[in-house]
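A single protein chain has been omitted from the complex, and every remaining protein chain is retained in its original position.
As written, the chain order gives the labels A and B, with residue 1 at the start of each chain.
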Amino acid sequence: MPESLPALILLGLALLFGAATIGATFVLGPKRPTPEKLAPYECGIEEIEAPRQRFPVKYLVTGMLFIIFDVEAASVLPLAILMRRLQGLGFIELLVFALILAVPFIYIWRKGAFSWE
Amino acid sequence: MSDLAWFLVGALVKSIIAIVALLTAFAYMTLIERRVIARFQRRVGPNRAGPFGVFQPVADALKMAFKEEILPTRASRLVFLIAPAISVVVALTAFAVVPLGGPTAWGNSSIARAWAPYVADLNVGVLYIFAIASLAVYGIVLAGWSSGNHYSLLGALRSAAQMVSYEVSITLAIAGVLMFAGTLNMVGIVQAQAHQGIWFILAQPLGFLLYGIAAVAEVNRAPFDLPEAEQELVAGYLTEFSGLRWSLFQMAEYINMITASSVVVTLFFGGWTLGSLDGVFGLPFIWYFIKVAVFLFIFIWLRATLPRIRYDQLMRFGWQVLLPLSVLNALVTAAVVAYGLPWWVSGAIGLAILLIVAGAFYATARRSQPKAKRGAGQVMAAPTSVRLVADAPLPRSVDESQTTSVSASAGVK
Partner (left out) sequence: MLFSQIAFYVLAVIAVASALGVVLNRNAVYSMLSLILNLLSLALFFLLLGGLFIATIQVLIYAGAVMVLFLFVVTMLTPGGQAPQGDDPLRWQWGAGIGMGAILVGALVWAGFTGAISSDAKAAGVSSLTSAIAAFGGNTEAFGMALFHGYSFPFEITGLLLVVAALGAVTLGRRPTHADE
């Protein structure tokens, strides 16, 4: 715990700074709102419809694939720092893990999940 | 006072110094960037406020603070307010483990060690930076979502997908360095380089390049600044923000740039170490700052030089090129480290892979070029605007075809 306390102190101070700045935005500066000013920015034209329709599912798929490979990357890091100690065993472990994950990677690639229109 | 009390006081003071220093560095980075980009574009840049424009950031800050803050009616109030704060808090916090100097920079006593030139010395080091930085996407996404604007939400989704796509490569790209260093600790990585007598860029040229590209994409800088592609999305997630709230996002971007440069210097370029000159007071700091400044300059250089990448190209590049290459790099390095081969083996293999990939890129680029441009004998048609920026004054008279060829050659120069 003590070794991580300084990072938490920095976090606390950064939170203070962020809160103070956001608070300052209410105090400083003029306040002269008009309905046009507060309307969504649309390059000067009238807004046709509110953003209500759903977005392409592609974003969700990208997010899910990210999680999968992020878990892979996060488990590779502790293996990486032990590579010198584990020697051959470490290399084989990494190789097998990479090969296992290469299978869905190639499948996803062939399914076109990485190509955006 | 006890050692623990000194430790905490040191941490508090160092945190305040870190925040003030980062904010100052941000302010002056904006000035330096504008001046340098102006040079690239044959302009002068802001030079009116004080000598060389040194008071420009002050003027900008005052102007920003006294701008009207707009809170759109459609906005989701609470989230709209905390989104910029999240961005800047995350950016500041990630800097905690960056070491500006060695643990014994001020001497060897326990009190001197409490003042070591970094805020925290964590065992998880570089992983801490990645963990905190992975929260940065929330600032952007919540900003876009809470604005209640098409452009904002679309811009936010794009940048979320982009940051997420490059985050995997950035983590895997440094795996090679970690194998050589044998630790995640930032100070430990620098000391490992000093101990082994090399900068890890020599053993990890491919890892360095992959990390560099992914880092530029992570901090949303040109040529990966798609969320701000103004031709398509106005200003992306920033569209509805103004005044200080807008500048908090800018602040976060520049601080992330500084952190990314510091990580490059720490992981690949030996950090503060100077060999036998380590003991000279202040010199390691200067050496460290010079190295970070070089990478900050490269950030600006990239922005001035490269056009923005199209969104589909960006996503394909991240998943189909960067990710497989970083896995390959990790595997090659793992073999070298696990079987005790010398460091230059992974360096040489990395360079070879780099050359092959560069060759493949060059070949595809040539193939996809239109036929007409490839012929050597043909006159390249240059737009007339080329003449406006050419150095040499053009010959006055002559007929149409000659003018075209002269302006083309001047443009190429």
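What we mean here is this: a contact is a pair of C-beta atoms (placed from the backbone, for glycine too) under 8 Å apart; a residue touches a chain by one contact, two chains touch by 3 or more.
In this text the structure is predicted, and so the values were computed from the model without any measurement.
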Per the touch definition above, residue among B:L184, B:A203, B:M315 or B:I349 touching the missing chain: B:L184
Option from B:L135, B:A194 or B:L283 whose C-beta touches the chain left out: B:L135
In subunit A, positions touching the absent partner: 1, 3-4, 51-68, 70-72, 74-75, 78-79, 81-82, 85-86, 89-90, 93, 96-97, 100-101, 103-105, 107-108, 111, 113
Subunit B residues touching the omitted chain (full complex): 76, 79, 122-124, 127-128, 130-132, 134-135, 137-138, 141-142, 145, 153, 157, 160, 164, 167, 183-185
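The criterion applied here is as follows: only the chains that are shown with their structure count from here on.
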Separation of mean Cα positions, subunit B and subunit A [Å, integer]: 16
For the subunit A and subunit B complex, residues of the former touching the latter: 2-7, 9-11, 13-15, 17-19, 21-22, 24-26, 28-33, 35, 37-43, 50-51, 55, 59, 62-63, 65-66, 69-70, 72-74, 76-77, 80-88, 90-91, 94-95, 98, 105, 109, 114-117
Subunit A partner contacts - residues on subunit B that touch it in the complex: 4, 7-8, 10-12, 14-16, 18-19, 65-74, 81-82, 84-86, 88-89, 92-93, 95-97, 119-123, 127-128, 147-151, 153-154, 157, 160-161, 164-165, 167-168, 171-172, 175-176, 178-179, 181-184, 234, 239-240, 243-245, 248, 311-312, 315-316, 319-320, 323-324, 327, 330-331, 334-335, 337-340
